[in-house]
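Every protein chain of the complex appears in place save one, which is left out.
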Amino acid sequence: MNARRWQSLTPYLLLLPSAVFLLVFFAYPMAEAFVLAFRAENGEWTLKFFQQMISDVAFAPALQTTLVLIVILIPVQFVVALTMALLVQARLRGSSLFLYIYAIPLGISELAAGIVWFAIFTERGYLNTLLTGLGLLAEPFIFLSYERQGWLLLAVVLAEVWRATSIIMVILVSGLQGIPHEYLEAADVFGATLWDKVWRVILPLLRPSLQVALILRTILAFQVFAVAMAVAGTGITLLAAEAYRWYWSYRNPNVAAAYAALIMALSITSTVLYLWGLRTRSEELAL
Amino acid sequence: MAEIRFEHVRKTFGKVVATNDVSLTVRDREFMVLLGPSGCGKTTLLRCLAGLEQVDAGRIHIGGHDVTHLPPRKRRIAMVFQSYAVFPHLTVYDNIAFGLRMQRKPKAEVEKRVRDAAELLQIADLLQRYPAQVSGGQRQRVAVARAIAVQAEVLLMDEPLSNLDALLRLEMRADLKRLLKELNATVIYVTHDQVEALSLGDRIAVMKDGVILQCDTPLRVYDFPASRFVGGFIGNPPMNFLVGQVTDDGRRVRVGEVTFTPPAPVQAALRQAGRPDVWLGIRAENIQATTSATENALAGVVLVAEPLGSHNLLTVQVGEERLKVNTRADAAFQPGQALWLHLAEDKIRWLDPASTMALAGSA
Partner (left out) sequence: MNAPAWSRRVARAGVYALAVLMALWVLLPIYLLGVASFSPQLGVYQYPKPFFPQPFSVETMAFFLKAHGVVRAAQSSVVVAVITIGLATVVGAPAGYAIARFAFRGRDAFRVLVVSTRAFPIVILSIPLAVTFINWGIYDSVYSLALMHTALALPFTILITSSVFASVPKDLEEAAMTLGCSRLGALLRVSLPLALPGLAAATLFTFVLSWNEVFAAVILTVTNRTLPALVLTQLNESPLPYRFAGGFFMLAPSLVFMLFIRRYLFNLWGRVVK
């Protein structure tokens, strides 16, 4: 009898440390964050931190820039990632080398990526060098200027596309490998062009992976902050950067927590939207 | 002494009852085959014996010891897995030596036993290779060598031949039979292939839905199946079954135009059962087909004639039923042809339609 009891308890015992850890470091801070954001020093429940957050001069631009960034970022990244994933799946010669190269950015931090693209866009940087070398510019163009919000945003978008597309790509490749190639062969036999195949066969069957990848990427995108600081300095502000600023420069963890709560809410909303918009009927999944 | 005793073993997985109150005694050095379709509980029974599953109720004894709650390593068994489970990160030598090393046997003895086992399985030249470098058939031999090297009293085999291609399977079956005869072990062999079962076992336990339907020598299981299922499962083609009408208070059975007289014990059983109908089981090779009507022959029409080289297999429509009949290879029957079937009366088995079991006196 003892042997059986042990056998059935073993998995739970093995799981226990992880469960405790996750509880302490995820559930607890979550709860704490809400307390910080909604409770004043005297213990009262209050919205004053949110009011402080919203009425701050940097709030609207930060929110707007973050949303614009995401709206631009996600489609672009998705297209690039899908292209990369299809290229890898095409089994060209050296496709494992391509996979390695495309996946390199996975190991690059936000900060390093930001510095990389800063080196390109900065006044004495490589882009200007190229453009004057090609004769398109007479003198270096100051891309990263505070007045040129458009260029600043573009630089950040490029940096993020460069860095974070690999995350989506890896998920898509794994999803593509799950599509039996007989479906594509059948499509070929029945006269489908590449566009047809992608649009009518691959994408629909890829929906679960797309869902996962987009949810993950969007949530991560709401937290972008070091990239912007490295590329644009103080020229661009994002929600996560504002959270950092309130915590660090203004020594106000409560408003910082309010920002954190806002980011959380936005993440959840977008997740729900993705889940709803990309929901797959159970019949479709019975491949 | 390695007698194995299952006593009222019951094992469930969630709501599914894999083995339902199974009791079985396997004699010392006997080769017992557990035969049945997938899901019948044979593998579960084997794994309970190995200690890889814990029984929910009942006891298991090996060599007189109650091993019901012992872990596998304390049961003095050896096992060959269906997937072979040959360790990919060890050489063939190390694989075969594994059990011996666990027993902390001295190096010289390990060496000797490994070589002996490898010789027996004809893989002695592969000892330094890794499993990935040898073929599937050779890997199977490594698995068997590993199991016999430990010289356990009980050898368990879980469908060891099912992953081999047909030709190899035939060869290995003969090799195994020869090999296992020389061992001193009690062997329990699980398979869904009835040909393997008939060829290898001293006794066959036919299982279905978690119960043992019949446990007997191959000959008796073939000739005297205990139920319709057993008769249909064993033998290729399966046993034919006809419905007969009981008349004359159990003394006569009428099938179509033909009247049969069952043996006395069966007549008694029929009388007792009091049913108007009975099933007659007869094997394809015990039916004779003639082109002209004879006394006491069933009339039928040929549907399909399959020439199988050594004989022809006919599918014949008799009344409402289809029968499989063996004929000589040179007897040419055409589809649509009328013919008459003469059943060898001493080979007819009588079964009760209500319980699907053989009637008393049928054996």
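By letter and in written order, the chains are A and B; residue numbering begins at 1 in each of them.
Everything that follows uses one rule, which is that a residue touches a chain if its C-beta (ideal position, glycine included) is under 8 Å from a C-beta of that chain, and two chains touch if they have at least 3 such contacts.
These numbers were taken from a predicted model, which means no experiment stands behind them.
**Student:** Of the residues A:M30, A:I54, A:V68 or A:L273, I need the one that contacts the missing chain.
**Tutor:** A:M30
**Student:** For the full complex, which residue in A:Q51, A:Q64 or A:S174 touches the chain that was left out?
**Tutor:** A:S174
**Student:** In terms of residues, what is the contact footprint of the unshown chain on chain A?
**Tutor:** 8, 10-12, 14-15, 17-19, 21-22, 24-26, 28-30, 32-33, 35-36, 80, 83-84, 87, 90, 92, 95-96, 98-120, 122-126, 128-129, 132-133, 140, 162, 170-171, 173-174, 177-178, 188, 191, 212, 215-216, 219, 222-223, 225-226, 229-230, 233-234, 240, 243-244, 247-248, 253, 256-257, 259-261, 263-264, 267, 271
**Student:** Please output the residues of chain B touching the missing chain, sorted low to high.
**Tutor:** The list for chain B reads 50-52, 71-73, 77-79, 81-83, 85-89, 98-99, 102-103, 146, 150, 156.
Criterion: only the chains that are shown with their structure count from here on.
**Student:** Can you compute the centre-to-centre distance for chain A and chain B, using the mean CA position of each chain? Integer Å is fine.
**Tutor:** Comparing mean C-alpha positions, chain B is 59 Å from chain A.
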